[in-house]
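Step one of this worksheet: look at the structure below.
Complex shown without one protein chain; remaining protein chains in place.
To keep things simple, chains are lettered A and B as they appear, and every chain counts its residues starting from 1.
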Amino acid sequence: MSDFQIVVLWSDILVWLLLAAGIGLGLLISRSPPLLAAWRRVGASRPGMASATVLLAFVLVGLLDSLHYRPALESQPGEQTQYAIEVLSVLDALVGPLRTENEKTYSSPLATHLHAKETTEVPGVGTVREFPRLKFGGVHLDDPAQRGGDVAMTALRAVGLAALVWLALAALVAARCGGWAAVWRGRTRFAWNAVLATLGAMLLVLLPVFLLAGDYHVFGTDKVGQDVLYQILKSVRTALIIGLVTTLVMLPLAVVLGIVAGYFRGWVDDLIQYLYTVLNSIPGVLLIAAAVLMMQVVIDTHPEWFATAAERADLRLLALCFILGITSWTGLCRLLRGETLKLRELEYIQAAQAFGVSNWRIILRHILPNLMHIVIIALVMDFSGLVLAEAVLSYVGIGVDPTMTSFGTMINNARMELGREPVVWWSLAAAFSAMFILVLAANLFADAVRDAFDPRAA
Amino acid sequence: MLAYIFRRLLYALPILIGVNLITFALFFIVNTPDDMARMQLGVKRVTPEAIEKWKLDRGYDKPLFVNAAAGGVGTLTDTIFFEKSVRMFVGDFGRADDGRDIAREIKARMWPSLAIALPTFILGLFVTVSLALLLAFFRATALDFWGVVLCVALMSISGLFYIIGGQYLIAKVWKLVPISGFGDGLDAWRFLILPVFIGVVSGIGSSTRWYRTIFLEEVSKDYVRTARAKGLAETVVFFRHILRNAMIPILTGVVVVIPLLFMGSLLTESFFGIPGLGSYTIDAINAQDFAVVRSMVFIGSVLYIVGLILTDISYTLVDPRIRFS
Partner (left out) sequence: MLQVKDLRLGFASGERTLLAVDGISFAIARGETFALLGESGCGKSATAQGLMRLLPTAGRIVGGSVQLDGEELLARSEAEMRAYRGGRMAMIFQEPATSLNPVLTVGRQIGEVLERHRGLRGEAARARMLDLLRQVGIADPERRLDEYPFQLSGGMKQRVMIAIALAGEPELLIADEPTTALDVTVQAQILDLLAQLQAERGMGMLLITHDLGVVARMAHRIGVMYAGELVEVASREEFFTTPRHPYTQALFAALPDMTRRGMALTTIPGQVPSLAAMPAGCRFADRCPLVMPVCREQSPAWREAQPGHAVRCHWQGAQAAPAVVSSVADALPSGQAPLLDVADLKVHFPIRKGILQRTVGHVHAVDGVSLAISPGRTLALVGESGCGKTTVGKALLQLIRPTAGSVRLAGEELTGLSGRDLRAARRQLQMIFQDPFASLNPRLRIGEIIAEGMTALGVGGDAAAAVRALLQQVGLPDDAAERFPHEFSGGQRQRIAIARALAVQPALLVCDEPTSALDVSVQAQILNLLKTLQGELGVAYLFITHNFAVVEYLAHDVAVMYLGRIVERGSADEVLGNPRHPYTQALLSAVPVPRLDGAGERIRLPGETPSPAKPPSGCHFHPRCPQATEVCRERYPDGKTLSDTHVAVCHWVN
């Protein structure tokens, strides 16, 4: 007897495993001074830390969206508790009204009325064509004309709140890091000034948005009346999973095969090279398309495997990650093979060989640690590419499940509306902007990581 | 040289066979033809007869590898593997679901694809290399810094945005060119100009940044110091010494995509209604026309492998170190 039933989706497991792996890796790194030094350089990079702050906000949303449950349906006492078929996440619970307050159809950002005229029956007047009031957006206003003032007031309050929160945070940082001056002049070893500046900007934007989101649809609603802001929030998890889980699939393949090919050479090398040349020669999109089509057949012909639609969409998402991973390990593999070829000629490897150290031990102790920087660089560099690829694939129809909210499905659903008069632009604009911010942050972070880890740059 | 090309072609054969086997496994072993039929005909209401008919129409009713019933050579040739996979090597791709010959369709559709992809490629290369040269020339100045920032911002924008935004702004709002469509002969340019422009712009960010790093890598080499020690002007050092060396990785890096230009671009063609191979592929994916997708995978691989061979050849042409040894 409880109010909800916890649902653990496969992707949730992977997300939390990734988080655990990240923390574990962090602990490992803290014991290896060269890697730690490189991460310190990342920490000192102002663009790197600013983008990391933004990324962290995205990750937080993604994590909240990765705790799933099914709420209990109202039931008579004594009856077996029934759980809803719909799978919700903690994020859904936190943003409550955003998910449930659906309008009839399109409404523009912060609107009080629908976007299109409808024919309604007005008692005493007859049928009129007018813009009907929204069911939720701005209903607290007696007169829609007050909207401007109300929005401004709410935004103003939010800005004030943001300033307070930010000042508190800044004071905390300053107290811990040797005073205001040290922080602002960039004399701290960690780029606190960048983090604080970014936090300030984020607070200034996000707090007004969320305060307004209680009364309005800040980014409007889509064709079926769903809040666009809510969709954006839900898309974040999809993008993160595509970007992270894919590398998780790709990494072991690329690392193991690349090192083995480069270290043992001979027929092993020939075989692995053949394998990746073959996979590489199939143009990526086409290979993905073919694999996704086949996966669709499997899913569609086995409906009995999935208890809920969410589970099906989830497994499809993971399958997509898997396919993307299988098709994208070749580049990193070739890179690692080349580096291993160079490393194995280095004298410390020969010294180890002269001691009769076994090959696998040499690989683990001498080669792998000296390739870590390439792996880390590849990992962060691939992320943004994968987020962008998801949108394209979803548009082509070989991306995530159409019922799953993602930037790609949002764009795909909204792009036809540019042809309407007056134009419906907010859905597209919101999706593209959110994606741009995520990818830009990822790219800037990747640059900082690359600069810090690339031995040539150091 | 001929012997060299011949040898490279021989190298390509096992790779092509590998591609062929992978596609075969993907399309016929992961799912049986029965599954595919059931899926296309609708999972719920499907009769065994309908499935059989579906398979017969497409020639999927045969055994996969060994047809014992056929006897003789037919044991091996009258099979799905031979009919659907091996025959692709001689350019026989079979028929699409709408009954048209895929090979003929490909021949007709590759020209519109090329008409967009080739100008995009050439113009894009010219623009990005020039921009990269500019940034590298003014390296470590404000121009370089903001140029790189702009590049990162540009490459963070989704490719879909370039197309949707460009089409909306230029074709719909400003009405400078037709929104979509394709014409014959010289009339086609009106339709080409926007997709080519968008294609070039969307590639600026990543390519410029990549070429810039190649240029900068050359700038730090010893021979550049020698050239400066000769008293040459910075422009001469750049255009005579650095550009020549940097063009080797740049040119040989892009040669591999030249044959793939025939395949066109999936997104551009579908947005602009260009009757090329890209839109053909997208339509096939949406209609789940497996025969067409399979053919495109094979063609794409062939073109890629041709690209690899061209890359090797172009190396021998542009790099004297390889040309003379």
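Just so we're on the same page, contacts are C-beta pairs under 8 Å (C-beta built on N, C-alpha and C of every residue); 3 or more make two chains touch, one makes a residue touch a chain.
Bear in mind that the values here come from a model prediction, so they are computed numbers and not experimental data.
Considering the complete complex, the chain that is not shown touches A, B. Only one residue from A:Gly22, A:Pro97, A:Pro303 or A:Pro369 touches the chain missing from this view: A:Pro369.
Considering B:Arg109, B:His241 or B:Arg294, the position touching the chain not shown turns out to be B:His241 (whole complex). Although one chain is not displayed, its contacts with chain B can still be listed: residues 7, 10-11, 139-140, 221-223, 225-233, 236, 240-241, 244-245, 248, 319-321, 324-325.
Where chain A meets the omitted chain, the residues involved are 32-34, 346-348, 350-358, 361, 365-366, 369-370.
Note that only the chains that are shown with their structure count from here on.
Inter-chain spacing, taken between the CA centroids of chain A and chain B, is 28 Å. The touching residues of chain A, counted against chain B in their complex, run 274-275, 277-283, 285-287, 289-291, 293-294, 296-298, 300-301, 303, 384, 388, 391-392, 395-398, 407, 411, 415, 418, 428, 432, 435-436, 439-440, 442-444, 447.
On the chain B side of its complex with chain A, the touching residues are 14-16, 18-19, 22-23, 26-27, 30-31, 35-36, 38-39, 43, 152-153, 155-161, 164, 168, 172, 260, 263, 266-267, 281-282, 285-286, 288, 290, 293-294, 296-297, 300-301, 304-305, 308.
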